[in-house]
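Pasting a structure here, questions to come.
Note that this complex is displayed minus one protein chain, with the remaining chains in position.
Presenting chain A:
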């Protein structure tokens, strides 16, 4: 009756051998191809460094004006603009300007990357139920797998640094963009699509003139979620060498500096609110003409 109380697991030796074989295999793969991967991600690294240099080297008043201008253009809401300025001034006053700029730069690059990769995948997914059936479970895994787990292979391949951090964040944050692009396109009004067909639109014209514009508010909601998830990863990413607001938080945890942790944590919350309000207001503005059509 012993098997009832003890789960009949694989025996220890073969399990050890299995894990070892996989690890060895991956390690030799890394040794053989790691270099190429680094080469492949080289442009990304330049983009990251360029963007970070821009954010940290530009005089702070100019950055402040740029961010306020973007907030205004996107939201057309003076309250959001004032809120953003005040938050940034407070952050600067408490001496977190530099780290905040690094984090914003990181989030910016991440979001751009997620959009560039995510939207095409979402479009392909919307065109075929089969592709959707394949990609959906992958996205589920990406979202539920604890982020530390996929940090391991990324670090093994690329070592510690900005790029692996960025990749880890993008993997974690990209699913909402893909999902909501797919959903947005699938929800486009069939009647409008039919009209576009009736006038002889090509596939590209259909996508450009009808599907993308009508899906845009939904896609915007995906981008908003992606930004929020990327921000949530800032602390985790700092463990593998991403600079910014995550690093002091990490230091605060290891050394039990309560105030340092709270200040930096609040700075993350502050920029999260700026990004969230601005991108949501932008999404709302996109939706303005798509409210229920009467008649």
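We take it that a contact is a pair of C-beta atoms (placed from the backbone, for glycine too) under 8 Å apart; a residue touches a chain by one contact, two chains touch by 3 or more; residues count from 1.
Convention: contacts and distances are computed from a predicted model.
Asks: Per UniProt, what's the omitted chain called: "Sarcosine oxidase subunit delta", "Nitroreductase", "Quaternary amine transport ATP-binding protein" or "EboA domain-containing protein"?
Replies: "Quaternary amine transport ATP-binding protein"
Asks: Of A:44, A:85, A:142 or A:214, which sits in contact with the chain we cannot see?
Replies: Of the listed residues, the one touching the omitted chain is A:214.
Asks: Using the document's definition of touch, tell me which of A:69, A:192 or A:269 contacts the absent chain.
Replies: The one listed residue touching the chain not shown is A:192.
Asks: Which residues does chain A use to touch the chain missing from this display?
Replies: The list for chain A reads 189, 191-192, 194-202, 205, 209-210, 213-214, 289-295.
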